[in-house]
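As you look at this complex, bear in mind that one protein chain is not there, while each of the others sits in place.
What follows is subunit A.
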């Protein structure tokens, strides 16, 4: 069995309660950090661990903490991003629901490291029941002296606030999240200034994903070096993968970074292979925003090496032949999936979720969706394909926040790898617009 950091105790009955969690060694990281370490030492361990942000961008967490500005007399904030709304990603939900104290413990040690006395967990608004679970966990932690005033007699105070989200995907973008947390419309901010300098209420702020923060108790207990020893290269530690689609065993899996895609996809420990009688067609490896990969680039890179579940290996070949680990939303498609329909579906999502601030994203997402809708429904023409590529290119990199890029990449990559399928929709409009019609590639051609 591979190393488990986050999910080791997740199946212990009653682990959502303080007693059971404590019995499994919970809150020892808080004791260790607050009683025996300085905040700087905790930051140092985070840096040594090499852990990278699990929210999607993969930015080294310790480095982000190091950037936090520390002006005199200004409060600093830690905000946990639990807005998880990326299609295909459902790991934070799982973690918070099953083992809420892990996040609470992580929040305490991380807040201590950053010198924050008030920290926030911004939870996707639809997950009211998870919000209640977290609030109960906070009450328990408080009752046991791990939260509130003068934690463990150290003089360190921490208040944890759970905030229901605004109900929009865009509120997961860190600056939109901060706006929303301030009670405003969830529009992303232009950067710079970055949250590390001017974040929540214009104060220095760190925003981290649920999974990123939940790793911290283990890092404190075992040391950053031990964490860095797990994984491969600059992809240290473990990662939760939300596996869905046409596989035998969809679910949330904790993998050691560096297992091969082949093993993850086909071994019984994880996805258990493609559903019976079908074969692999495409993969979205890191949530709906990342480029889609065709079958021949999934288990092998373009260079013919084994593709691994790591930041580096998945992005091998750049966007021409690679993708991204992203948030770990692993969506598998077999030959019954229509790529055009799926691309339209993703596009519809981004059109619906754009905040509408900047022109390329506001107008471009709708444009792409309408063109894809036409192609899928048999009203496309050949120049529509190049039009889509061009519109995607004009959105990418020209927007305030990365949602614009996230809307452009799935379209551009689908056309890059499955152009023949788009063409088939255009040249066979009647057939292609039938419900369930799928391009069978060389078989039909």
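We take it that contacts are C-beta pairs under 8 Å (C-beta built on N, C-alpha and C of every residue); 3 or more make two chains touch, one makes a residue touch a chain; residues count from 1.
Just so it is clear, contacts and distances are computed from a predicted model.
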item: Which of "Bacillithiol biosynthesis deacetylase BshB2", "Cytochrome c peroxidase", "ABC transporter ATP-binding protein" or "NADH dehydrogenase subunit G" matches, in UniProt, the chain that is not displayed; value: "NADH dehydrogenase subunit G"
item: Identified contact with the non-displayed chain, of A:97, A:234, A:300 or A:370; value: A:370
item: Identified contact with the non-displayed chain, of A:233, A:318 or A:356; value: A:356
item: Absent-chain contact - pick from A:118, A:300, A:394 or A:416; value: A:394
item: Footprint left on subunit A by the chain that the document does not show; value: 168, 170, 185, 190, 351-367, 370-371, 374, 377, 379, 387, 394, 397-400
